Structures are given as structure tokens and as C-alpha cells.
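Quick one: structure below, then a few questions.
Only a portion of the chains appears, each positioned as in the full assembly.
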Amino acid sequence: MGLLNLVDHHCHGVATADLDRADFEALISEGGSPPPGETNFDTPVGLAIRRHCAPLLDLPRHTSPEDYLARRAELGTAEVTRRFLHATGTARYLVDTGFHADGLTTPEELAKQANARAHHIVRLEKVAEDLAAEGVDPAEFATVFPERLHATVTAVNAVGVKSVAAYRTGFRLDPTPPSRIEITEAARSWLADSPARLAHPTLQRFTLETAIDLGLPIQFHVGFGDNDIRMTDVDPTLLSDWIARHRTPVMLLHCWPYQRQASFLACVFPNVYLDVGLALHYVGPRRSPEILAELAEVSPFTRLLYSSDAYGVPELYSLGALSFRAALDALTGDRVGTDEWSRADADRIAHLIGHGNAERVYHL
Amino acid sequence: MGLLNLVDHHCHGVATADLDRADFEALISEGGSPPPGETNFDTPVGLAIRRHCAPLLDLPRHTSPEDYLARRAELGTAEVTRRFLHATGTARYLVDTGFHADGLTTPEELAKQANARAHHIVRLEKVAEDLAAEGVDPAEFATVFPERLHATVTAVNAVGVKSVAAYRTGFRLDPTPPSRIEITEAARSWLADSPARLAHPTLQRFTLETAIDLGLPIQFHVGFGDNDIRMTDVDPTLLSDWIARHRTPVMLLHCWPYQRQASFLACVFPNVYLDVGLALHYVGPRRSPEILAELAEVSPFTRLLYSSDAYGVPELYSLGALSFRAALDALTGDRVGTDEWSRADADRIAHLIGHGNAERVYHL
């Protein structure tokens, strides 16, 4: 078959400004800027950029960081962005607009640059924090937040919402909805801080419960992220009780290094969906096959999705797609090559994972 | 060497009734029936059935689910069961008779259909729950349970017992035996419920302590199972303190996704034995090699066993054996092929894992 069309069901915008070396390096690691004397080009993704991205900028493979960045500057941000986005073969992007979106392309801009379609994903905590910034009576929060969430989702025709509970409270949440009194009390405590960063377990429960009523898939950041993550609090199996209480599609993002735990959840709960975005471009195309294979160990093929979780630097969209394709090709190639699957089954599964499952669950 | 004889040291009975599609699908996933619009044939085990089981029913590889189920119905349950059990090359089955055993073959029936031998494994919680159903004075439970357990084990000549503490309390158990007063108090609380499902930590500790006195191996469900499992409570290393206090063989079943943690336990404790049953048929023969290899990373070869943990559907016995053989062949083939092990050592290790360790530890 030709190049598989992809739905990137979780990504962010591309930085619109020109990036100098320090900016660029800070954006190619979840650790941000490297320590003195080191460079983020000395990482798996750094080598992947020199190997796979350089040719898209008309440079030889394995070109030096200096030459790479010089050519990048020469071509300009718009052209570089266009080249990398086009290379992904992505038909649709589902864009989380809730994280440091200033200076990033909007979904509409991203769609235009990529010659693709884009959809909005609304971040629950951002909606709550915007309300807090505007000022809201704690006693009204239980009423106003659902109204605002509904209005926000409707205004941008969002196809899903996202929770970063992983970064705020972890997953050891009481799975039951809080009472109105509890919400008011928690809102009072939370709104006393300024700026109000939503990290109150009661309010996390409430925002999630509110999201359920929208009937849209709920994305959860799981596992891998920046240094605010406390890994043992974000094992996705800690969400089991919460998942068991709900029927809404639960989209577990990233999952690494808990991809097998995620696979278990998709096996035993009918509403769990998975990807290994973010990990894909950071580990590169020689490790992504093992990680996708672990994610797929017991998961139904109807629950696996593609995402890049790319942010800021267009190289990451390209590498995310490349690393995903390498993993998917390795999986299907192995199974067909050993006659475990027929070619027709392999093609069908590739289409499900690449775009079909996302189209179905997000009603695209 | 010819086909390695296997001892399947942990399995259940086969369903005796004819199964329609809904029944069949519900039995080929730890998640039970698929959600609307999905089919459990779209899973790794579903594809493995179409690939590996179809030919045993005289169908082409990769046959459709519809054709597969039609042929299955045509042959009838008895013939289908006979074919799949014979294909396993299993000499002995150790059968856990304590889980939804109505409608399943007894060990004796299984033995007959398989043309093999079968032994009983007594489930501790079932013995306690049967007592509760019959009515027992809480003040007598500390005396009556050991008597009943001993009588049950003797009556069926059981070769081991099994605990599903994983499903009831998890493994964060106080490793010390409870006092008689604590047992009585716990029994009173427990028996007040009806039907009484044993999930009281004190009584779990007591049933395990009682089992020790039998001198038989104790099987523990570990890791992978259905959606009642809370994964972070069933990491086998949480049993370390309990294991360290006892000398009885501790048989850690399934282990996935904690196979490396299990390997560690077998390395450092002299009484720990392991398998990756259940996972084997669910992941299929292309992933089972990696999982067995992880289980074997630091484990003595004298502590690794085979089990299918098959339940209900005879296909799973066949796939469990097939997937185990693929994994064991991959392990020994790699080591011999790279001259890491001599062929003689590889053969000896294969016999230990396939049947010798089970024969020794269960005194078969």
C-alpha cells in the first residue's frame, strides 16, 4: 500500500518565531536546556534529527548540528515547518491548545501549513484556570465551570478534552464525583492562590466528572513528560477504578514506560484507547518497534492510535510520524513475514491504528 | 529432540456446553464480551486462533471468524476439545477447580479428553467460602478452616493449593500470622456478608498460613487477570516479606507485566518458582519469546515452569502450549546458535522448564 494516512490524535502547535540554537535545543528535550558543556544533540532524538531531518532540508545525513541549524535559519521557519509537516503524511491533527499556546500556531494555522485538517482538544485545567484568572465566586464554581467548559468546547467545535491530572494530582484519585459542598470548599481553597494552578484532587475529580457529561473522549497524559512528573503516581493502572465507573472513551497518551500496563487496561476495559506518542520521536525508529509491540501485547487492535505529541519544533512531527511508521511496519512486517497474520489483516490493522480508530472514536 | 512433554502446572477446565459466538468471544478475552461494534477476534489471540487453530479444524490459515465458528459447531464440542488438547503435547494438567467450575470439565474429565493425567489444585478462598455458605461459627473458623482444607486436599489428592489474594486484598499483606482472636473477629465481620466473598486481609493471612502447614506448593495469582485486578497492588515483589518468612514453594503465576520483578524474586529467594501462563496465549507466539526471556533474565533455570492458565475454550490450551514452545525454542535456539549454551545444556534446561521442575516441586 502507499503511505498510510495518519490521524495525529494528540499534538500541540508549532513555534512561529525563528529559533536560535538555545531555543531549539530547549525544545528537543523533555528536560529543556542541556546542562553546561552538554548538548541535546547528544541524545537519541538529536541524532535522529541529524539523520532524518537533515535530508529534508537538503543536507546530507548525519550533518553537524551547526550546519543543520544554519540551514534551518537560511530556509526560515515557515519553509522548514512546511517541509516537516508535509513529510508526516498526516491528514488530521487533533491539537491540544492548552499548554503555553502563545507563540505557537493555532490549529487553523497548523492545518494550513500542513495542508491538512485540524481539530481542537480542550484542556480541562486551562478552562478552570482561565475562569480563576477572570475571577469566579467559589460557591458558583460547580455551576460556572460546566457552563464554561461546554461553551468552550462548542465554540471551537472540539472533538475531545484533555486532562493533565498526571501533572497535578497523579492518578490516586477517588473515582467518585465530589459533592457540591466539597467542590465549593475546594474552589475556595484553590482560588485563594494566585495565579491559581489547578491541582486540587476534589477539583480534578470534578473537572473529569464534568467532562464525562460532554460525551467526548477524554485524553489523559500518562507516564513520560517533563521533570514535574512523579512517575509512580502516573502508572495508568492507578486509574482502574475511575475507568471502571465510566463509559466515556479514555485515551491514554504516551504511556511509556507503562505501555504494558496500558495494554492490560485496553484488554480488560471496553473504553480504553492507547498511544505511545512523545516516546516515539524521543526513542527514535530503532526502539519504537519494541515499545509499540509492548503496547500491542494484549490490546485489541481497535484501541491503538497514533499521536506525535509534537510541540514547538516541526522536526518532532516528522520524527513522530517516521518513528511510528517504523514501529507499525515492523509489527505488521513481522507478523506477515512469519505468516502469523494475513497481509489483508495486517493492512486492515495498520489502517485502524493509523487513522481508523481515531476517526471512529472522535467521530471525525 | 521430539516434541517436549509438558506439565501444565496451572489451568482450569474446558466448557462442556456448545458455545455460540457470544459465548466464545467472551471466553477469549480477559475483558469478557467486546463492546458494541468490536469483536474479540481483533486481538492478538483472536488472530492467533484464526492462524493456528483453524488448521486443527481442517480449515485454511487465517480463515474468517464466521467460517471458524461454523466449523467448530459442525465438529462439536467434544471433537474440538479432543483435537486441541491432543495438540498441546501435555502429559499432565494441574487443574484449579475453584473458579466458576460449573459447566467445566473436572480434572478427571479433562484427563480423559486429553489422554493425559490430571491433578487437583485446591483454591484456598473457595474452601473458606464453601464453609461460609454452609454456615460456620466465627469463633470456630480458626479451627474448622484448617480441618476443612486438609480434608479437601486429602479427598482429591491435591498436589498444591492456590491463592487469589491478588484479587481480594492485593499483596501488601502483613507477613505475620494473625492471632486466634484476630481470626475470630475477622471471620465475624466477613460472615456477616452474604454471599461471603473472602477479601479480609486477616483471613487472607490466615488461609495462607494454614496452607503452609500442608507442605504443598502454594500458587499465587500475580499480575495479569481480569478487570478486578488492581495492578499496582499485585507486583510480586510486594510479597517479599511474606516469602522471606516461609520455606514452602511459592509458585508465582502469570507474572506479566512484572516478569522481571518475578525473575528477581526467583534469583534471591530459594523457594520462588515462576511462569508466564495466561500471558502466553494472549500475546501470541511472536511476543512470548521476549516475555519468557525477561522472566529468565536472572532466574535459576530450576525455577521456571510452564502453565497455560487456559480456561473454558480448548483453543487456549493449544495456543498456550504453542506460544510457550515458540518462546522456549527461541530461547534455547538463540543460546545454542550463538554458542552461549551447549546443545546438551539447552536440552536439559528445556526439560526442566517444560516438565522437570514441575515434577520435582509438586512431587508428581
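Per-chain residue numbering starts at 1, and chain names A and B are given in the order in which the chains are listed.
By definition in this document, a residue touches a chain if its C-beta (ideal position, glycine included) is under 8 Å from a C-beta of that chain, and two chains touch if they have at least 3 such contacts.
Here the structure is a predicted model, which is why all the values come from computation and not from measurement.
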Size of the entire homomeric complex in copies, 2 being in place
3
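Here, only the chains that are shown with their structure count from here on.
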Cα-superposition angle relating the copies chain B and chain A, to nearest 5°
120
For chain A paired with chain B, centre-to-centre distance based on mean C-alpha positions, whole Å:
37
Touching residues (chain side chain B, partner chain A) in the complex:
29-31, 34-35, 38, 40, 42-44, 47-48, 51, 61-62, 224, 226-227, 229-232, 256-257, 279, 282-287, 290-291
Taking the touch rule as given, give the residues of chain A at its contact with chain B in the complex, in rising order.
235, 237-238, 240-241, 244, 260-261, 263-264, 267-271, 293, 296-302, 334-335, 338-342, 345, 349, 352
